[in-house]
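Take a look at the structure set out below.
With one protein chain withheld, the remaining protein chains of the complex are depicted in position.
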Amino acid sequence: MSTTDVRPTGQPDEPEAPTNRPPSMHRVKMWIRRPYARWIMVLTVLIGFLLMPLAWLLLAAMNQTGAPASEVMKDIEQTVFVFTMVSIPITAFVFAVLVYSLLGWKHVSGDTPPEDESPAIRSNTIGVVLWTVVSSVLAFFLVVWGLAELAQITANSYGTIPADEQPEDKQALIVNVTGQQWVWTFEYPQYDGLTTETLYLAKDRPVYFNVTSKDVIHNFWAVELGVKIDANPGAITQTGVTPNKTGTFNVRCAELCGMHHAYMETAIQVLEPKAFNSWAREMGGGKTS
Amino acid sequence: MSTATATANVFGTEVPQPKQHGKPGGIMRRLNFGTGLIGGIGLATVAGLVTNALTPSGASTATFAPAAPEYVYLAVLLGWVIGFMAGIGAFIGPIRWVLGRDLTHADAEYMAGKDLGWKRYFKFTTDHKVVGIQYLVMTMVILGFGGLLAMLIRTELGVTWAEVFSPSFYNSLIGTHGIAMIIGMIIVVMGPIANFIVPIMIGARDMAFPRLNALSFWLLFVAAICLISSLFMGGVQDGWSVYYPLGAQAPPGMLGYQMTIIVFALSTGVASVNLMVTILTMRAKGMTWSRTPLLVFGVFASALMGLYAFPFYQYSQILALSDRIFNTSFFDPLEGGSVWLYENLFWLLGHPEVYVIIIPSAAVLMEIIPVFYRKPLFSFNFAVAGIVGVVALSGLVWAHHMYMTGWAPAVNYPFMLSTEMISIPVGFLVLVVIGTMWRGVVWTRLPVMAVYAVIFNKMIGGVTGIYLSDVPVDQYMHGSMFVVAHFHYMLMGAGLFGAMAGVAFYFPKMTGRMLDERTGSIGLWTAFIGFQITFGSMFVAGLQGQPRRVLQFDNLFNISNWISTIGAYTIGIGMLIFLGAIISSWMYGDKASSNPWGSKSLEWQTPTPVPLENFEVLPVVTERPYDYGVPDPYQKELDAVDGDLEKVGK
Amino acid sequence: MKRAFVTLLAVVVGVAIVAGIAVFNSVRQAEPPTLAAEVSGTMDTPQGTLPHATLELAVYPNSSAKVPPPKTPSQFSANWLSGQPFYYPSTSLQVPANSAVTITFIQYDSGGQVYNPYFADVHGTMDGTMTVNGESVTGIKPSEVGHTFTVHQYPESTQPDFFLSVPLKMNKANAKTDKDGYPVNPQKIEVTFITGDPGTYVWNCEFPCGDMYQEFGGPMQTRGWMAGTFEVV
Partner (left out) sequence: MSAETQQPLYPTTGEPISTIARRAKAGLWTLIVLDVSGTLALIISYTYLWSLNVNDGWAPPGADLTYDQTNALPAKSDATFAVEWPFWAILGIVILATLAMWFGYKEIKRGNHAGLIIGTGLALVITIAGLVAQWIQITTFPFGSGNGAYASAVLLLCASNIFHFGMLTFLLLGIFNRARKGLINKAVHFQAQLMSYWMVWICIAFLLGAICTTFFVESPNTDPAIFGSFTQKS
């Protein structure tokens, strides 16, 4: 449909309204009566619902190899879900306007510039204010949510304790992760320095990583546990997690580290605590310190 | 006191001239691209041979590498850069200044390429229109080169059952692709459109510093050659953000990268100075800031960010170079250097640079949309506010690339804040676009259709950017294919498609011919569809957990990578078609009138082809830009409506 | 018409360039020729009697009249890899699946301290040991490593994990050398391990024997020198 058959009603496109302005609620009502306004709203809702499944599809993709295997990973996926939901309305609105401006409002073609017939709308206070408020509120929400989540994840993963301090949790397992071109090695100081090239963890037992590198920057990424931290030469970075699922998961290097970067992968075996201890013993790890 | 005897008639006024040394142009008459090549190759060869002779056989550098290739390659690069610039006459200007032989008007006109025909494109020509065209061609060459590498990368990733290339070569592919594309994208708007259009748009006769203008282009050319040469010396094997100490393990090709960046940053700095001064001091009479078109704002903002950001990048490479050659230890943790120092210096450029790319192409859209909707730009001040907001925040967000480096976990909180705040000014720009579309009658031509593609991509890029700006989510996404897909949506989907729209829009003014609409559209939309396929499935690969910059991966990721590769080939075809449209229209296109789009902006009021001095008499601006459209149809019934509205209200 | 033709030309030429460069490079970047272990008889192992294959590799500190340098992927890299150590005759290895494989290393290079003591021990061999010049050991001093032969995971979840790391003892710096500069009686290391189902893996040296930062550049990051592929077929 075109703008010509629109019954002229209230005029929210005027920057400053005349003195004898009608009640604003009423103006909004009349504005909504305009066909294009309704159509865009309908389209927005429609597109919004079309986009909604994405929220689950994203998680489905993330969960293909057994994630979430820890609280941290749960938090991450929750955040992804919420952010998708939050960003759908505004995206849907923009897409709706794009679609409608192509199909709904008039369009002309031809080689010569057409006559001016569009309304000279230089601004629209209501629209601008509305947009600013909405986008600011959304951004503010994202920030607040993000900060809260970050604080929680930091708590779940021991955050960053000064290198020379013990983790508060004495039961916590300590693993010294060494990145080196192009093999990971994991040292268990509590099991008199037992070292492996596959990461073994105990279910529901907090683990605390001291990550460093012998040569270049690597990135220690325990995919399904949602743990990621750079392994920097000349520094020790710390993170931690509590696996809550037994099974085999992946460690990948997520920072380009030379020719065999792609091959710098290994497995995580999360065992039941008993199985873990017996494994450590038979590997010559001795008793738990 | 040199008493000026001769005078010259400059735009109607008799201007006393200094002494004319020889023919107009002096020695510049003999210098051109050819002499540049001779100088560059000659000096490079000499320097290389001398260094080779001076390096004792079997000598090794401080890091045990064979010394000869390192030093010889460095000498060759330096020889090439200096020799070429000398050969093409870049140093004549400063020398003349020292000698006190100022240019006469005749000299200046010769150097601006007056009556030189096609030759002026192969000289140190100062006319901004010539530089614009040179940039246009150079941009297409660089982007084509980067696209070629992209095709090779996708081939490797698509062939999941074997290694097509050796890992080292694959790594140098991704590194070179990255930096080539970044360079190409930085200049794709700031080069052709900003140089060619902006001076005319603000009613100036040329840039503020014409010789700097030529300098910036030829420096870029020299840098591009350095980059390509590095591929033959082992390439840039460490990604475009050459992190240290990995970069300290690279073969000599790294020298090529470092030289490229040092020279390119110089070129960008010079160009930024030139553009900013032009915009600040040379706007036509009456062109107040509120009457300045938005492209000018965009270009100014971009130049400003480039101005303060690029030196950090340049110095990070200078330090790295001295690490490599003099064995200093800025980025060498063994000897007290810090890897985080490099990351900070690098991203201090790295993030503003993203907006250096995005803002101009967004501003081009702001130029296009009003013309094709015959509607004033929606809320001009809001658009300006958006640009200003982005510039203001651009310098405060760099560490969001370093969430996972653990360099200072406490600062993740503020940087997360600033990063998510930047979505507000970017949102302003989106509002301005859709607000201008609102109730408009669209004239469906190629440039404005491209705008739809850009907005679509920008929304997706922006939303995925929100995930990445969030530290917890980044803990999963960082360094994965998701990031790659995200910034391709921003840089390519928003940046490059916007630039294509701009080229299509300004093509008639720049070349005097219309861009072939049908072929162009086919190319654009093919590329667009391929783009969605490629990076849509790359998002999936990233979510599944595929790290970036890997050439072999778990076959869990096979399907998404196959789809990606198919899409990538589609993009390649589409881009080639668009390129073909540009070339063919340039050769055989229909002649364009001086103002084919019926735009009211200043640059379209000049005749096509634009005369050397742009305007015989400098124009005076008396009205706001984008003065299109008719009064709002509702306006007339206003009072009546309000009248009975009141009754209804009771 | 002319325009359409030019466009078509651009597309064709573009595709041709891409394809040409891709083919050219994939040929130029080809791996060194495959070196397959030959099967000879059987061997009794904890997993029962398995076919037995043997493979012989040498590690040279540098090329010489006697030993040509490896054919490197890029003709240019000869410039900056000259005088670097390399595995000989090839780095693309191939061993039979589900069998006992014995690799014999002849180590001509000197050495020193390895960064990570983990790689001074033997990992992944049949009984966790190797034979150095006849005597069976489970590891050597971290300060006496010449090179290591470390096979590790290829990022495929569908193939069995495989990890093998063998430290190759260094030669004393003052060892007696022949006219090519190689020790007259080099270190002879022998390891036997059992391969599982077919799979593709990569291997590289974990001892810093290259150049540049941490001596891990140059040959360490070039296939055909100190790194390669390890195929179980």
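We call the chains A, B and C, going by the order they appear; numbering starts again at 1 in every chain.
Going forward, a contact is a pair of C-beta atoms (placed from the backbone, for glycine too) under 8 Å apart; a residue touches a chain by one contact, two chains touch by 3 or more.
What you see is a predicted model, and the numbers here were worked out from it, not measured in a lab.
**Student:** One chain isn't displayed here. Which of the visible ones does it touch?
**Tutor:** A, B
**Student:** Which of B:His105, B:Lys375, B:Arg439 or B:His486 touches the chain that is not shown?
**Tutor:** Once the missing chain is taken into account, the touching residue is B:His105.
**Student:** Which candidate, A:Asn210, A:Thr239 or A:Thr266, sits in contact with the chain we can't see?
**Tutor:** Result: among the candidates, A:Asn210 touches the missing chain.
**Student:** With the missing chain put back, one of A:Val99, A:Ile126, A:Ile236 or A:Ala267 would touch it. Which one?
**Tutor:** The missing chain is touched by A:Ile236.
**Student:** From the list B:Ala309, B:Ile455, B:Val484 or B:Val610, pick the residue that touches the absent chain.
**Tutor:** B:Ala309
**Student:** In the full complex, which bits of subunit B touch the chain not displayed? Write them out.
**Tutor:** Subunit B touches the missing chain through residues 1-4, 8, 10-11, 13, 15-18, 60-63, 94, 97-100, 102-105, 107-108, 205-206, 208-209, 269, 272-273, 276-277, 280-282, 307-312, 314-316, 318-319, 322-323, 325-330, 333-338, 340-341, 344-345, 348.
**Student:** Against the chain that's been left off, what residues of subunit A make contact? List them.
**Tutor:** Missing-chain contacts on subunit A: residues 163-164, 166, 174, 176, 187, 189, 193, 208, 210, 212, 214, 233-236.
Going forward, only the chains that are shown with their structure count from here on.
**Student:** Looking at which chains touch, is this a line, ring, star, complete or other?
**Tutor:** Per interface graph, the chains form a complete graph.
**Student:** So, what's the distance in Å between the C-alpha centres of subunit B and subunit A?
**Tutor:** It comes to 29 Å between the two C-alpha centres.
**Student:** Hey, how far is the Cα centre of subunit B from the one of subunit C, in Å?
**Tutor:** Those two chain centres are 43 Å apart.
**Student:** Hey, how far is the Cα centre of subunit A from the one of subunit C, in Å?
**Tutor:** It comes to 40 Å between the two C-alpha centres.
**Student:** So which bits of subunit C are touching at least two other chains?
**Tutor:** Residues 154-155, 157, 213-214, 216, 220-223 of subunit C each touch two or more of the other chains.
**Student:** When you check subunit A against every other chain, which residues touch at least two of them?
**Tutor:** Each of 215-216, 250, 252, 258-260, 262-263 in subunit A touches at least two other chains.
**Student:** Spell out the part of subunit B that touches subunit C in their complex, as residue ranges.
**Tutor:** Counting only subunit B, the residues touching subunit C are 58, 60, 63-66, 68-70, 144, 148, 151-152, 155, 163-169, 232-234, 237, 245, 248-252, 332, 334, 516, 519, 550, 552-556, 572-573, 576-577, 579-581, 583-585, 587-589.
**Student:** For subunit A, which residues are in contact with subunit C within the complex?
**Tutor:** 178, 180-183, 185, 195, 197-198, 214-216, 250, 252, 258-260, 262-263, 265-267
**Student:** For subunit C, which residues are in contact with subunit B within the complex?
**Tutor:** Listed in rising order, the residues of subunit C that touch subunit B are 2-11, 14-15, 17-18, 21-22, 25-26, 29, 31, 73-74, 76-77, 79-83, 154-158, 210-218, 220-223.
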